[in-house]
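A single protein chain has been omitted from the complex, and every remaining protein chain is retained in its original position.
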Amino acid sequence: MRDLALEVRGLHKHFGKTEVLRDLDLDVPIHSIYGFLGPNGAGKSTTMKIVMGLLRPSAGRAYVFGRDVHRDGPAARALVGYLPQQARFHPYRTCREVLEFVARLYPGRVPRGALRDRTDELLENVGLAELADRRTAGLSGGEAQRLGLAQALVSEPELLILDEPAAALDPEGRRDVLGIIESLRGRVTIFYSTHILDDVQRVSDRVAVISGGRIVADGPVSDLLTGNESTWTLHTRGCSADTRAALTAEPWVTDLDVRSRGDSEIWSVRLVGDEAAERLLHRLLLDDGVDIAEFHTSDHTLEDAYLSIVRNDREH
Amino acid sequence: MSTDRQPSRFLPGLGGLLRGELARWYWRRILAHTVAWTLLVTGLLWYVTTRANDSEWRGFDLLIHIWWIALPLGSIAISQNAMIEERQGGTLSWVVSKPVSGPAFILSKIVSDLVGIALPAVVLQAAIAWWMLPALDPKAGLAIRQPDMGRYLIVVGVEFVIIVLFVTLSVCMGTIFRNRGPVAGIGLGVWILLWNSPTDIIDRMSIGGLVSGELSGAAFKPLTEFLVFGQTLDPASGVYWTLAWAVVLTVVATGVFSREQF
Partner (left out) sequence: MADATLDTRDGMQRTEANGLFRGLRGLTAAESTRWFPWRSLTFTALGLALLVGNYVSWLAQKDKILGHLILSSLTLWVLVLILMTVAATQSTVAGEIAQGTAAWIVAKPVGKTAFVISKFAALIPVVVVAMVGVPGVVARFIFVAAEGNGRTEFNGYEVMRLVNEPSARGEYTTVPDWADHLGTLGLLMVIILVIAAAMVLLGCVLGHATAIFAVGLMIPIAMVVLALTPIDHQFVSLTPAWLMESFIDGAGDNPAPVLAPVVVGLLWIAGLLGVASWWFNRREL
């Protein structure tokens, strides 16, 4: 338990008859940057809310640095900075006052004399220095999200839990958030959910994929990217309907997507197995009705891996 | 960074929450309340007393009457927001995701509203009335003579207990209901019930028996009789019962709040 920042065991949560989490286990190592992926409604926010003590689990336990989040809630939360999915603040406080208010809720974290410097530094880092003394009622969605990140960081937390931190941000804001996450690498454990898979691939060490309320894949990003699936792109001419139908029926073809461009077609074929690419090429070369103009592999992205995992889970 | 800096075991987060809540009161808000309460209490007191005939002159009885109308209504108006505003604004879940306990959150709401209401509405108005009422009519009879300071402080304490009751009631209802309507409605209902209590039992088990009553006829309110005529505080049990109700309401509020999910 000592080398885990967050440990979740056998978590169940149901709202009425709807089961949102089913026997969910999760281990987030200390100082990792841990991406939490899953389709809408999969249970990402529910898991985070249970960890933050905002929801009670129907069964199971969650621990932050070994502290039970429900039996020892304040002590566990003292180590965490949390950004909810929709950051909301008291409309009567300015941005600086929000940070000062939050800092006071973590006694001993920020010395009184250092509070002003700390808030200035954070507001500068998230790009809100000019809005420091503006009331939060007037902030845009992106600005509120930036302030949300700043308030999560103000206590210098050991564990940062971010629920879709870049959701409401413009490209510049998204880049800034990734920069902040990068800057904390090795010092702070970061557990965050997102739908932007490019970001996960750029900054995460580990990833868990949740689907239907349980973890369906979990491990280092590199492990997920080196699966035995591959994606190939073909530019073809000619009548291909029969060929496509035949290929789709093959067990080593997991997905086939075709787009028309002028008189040619661009195929994107996802294959599984070591010799699948050779089989595909052989098959197409034998087909007189199809001319191949291009045949090349595409980089296997986290998006490919994620879609494959989620699709497999749904099928089973 | 270390993991040894932990919040207090007793009501973690109370200090920070209370500072944050009290910060809302100073200075613009407390100044606005000072002006409003002074106009309402002292202004009305001055207006009525300077126009009253000698036979209608009721001095401190009138002050207690105005307080009995203004303090419950003011407390309900202010404290009905304590929980509802945070819940509807979406900040409730944000605040409780910090290292704070439920009881600390509830207490910070109650204490800050008590301070924010009591200072401008009771303490300040009591000080003004202490000087103003006897000065308004030097020919004053028994009902307006300068009362004993000790007794006057007890009266001020009783008025504070009125605020305690209606603030804790509103905060408690705010943890149970999701809209202002029932929160304010129940507070107002309790006020009317205490004013028009159908049985003596309610008078003895609440503050209403000491302070309510009509402002007419020969009878004075029991609290006025204690203050001006030197009688015993009867029913004094109402004060203790009201404080007990306030404790019960606070415990219920923390109990309900600790079970809340966001």
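Each chain gets a letter, A and B, in the order it is written, and its residues are counted from 1.
As a working rule, a contact is a pair of C-beta atoms (placed from the backbone, for glycine too) under 8 Å apart; a residue touches a chain by one contact, two chains touch by 3 or more.
Remember, it's a predicted structure, so these values are computed and weren't measured experimentally.
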Chains in view touching the one left out: B
Selected residue (touches chain absent from view) among B:G15, B:G43 or B:G185: B:G185
Candidate in contact with the missing chain, chosen from B:L73, B:I128, B:I176 or B:V252: B:L73
For chain B, residues in touch with the removed chain: 69, 73-74, 76-78, 80-81, 84-85, 88-89, 179-182, 184-185, 188-189, 192, 196, 198
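The criterion applied here is as follows: only the chains that are shown with their structure count from here on.
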Interchain centroid distance [CA atoms averaged], chain A/chain B, Å: 49
Sites on chain A touched by chain B in the complex: 49, 52-56, 65, 73-79, 82, 84, 86-92, 97, 101-102, 104-109, 156, 158, 187-188
In the complex with chain A, residue positions of chain B that touch it: 1, 3, 5-8, 12-13, 15-17, 19-20, 23-24, 89-91, 93-101, 259, 261-262
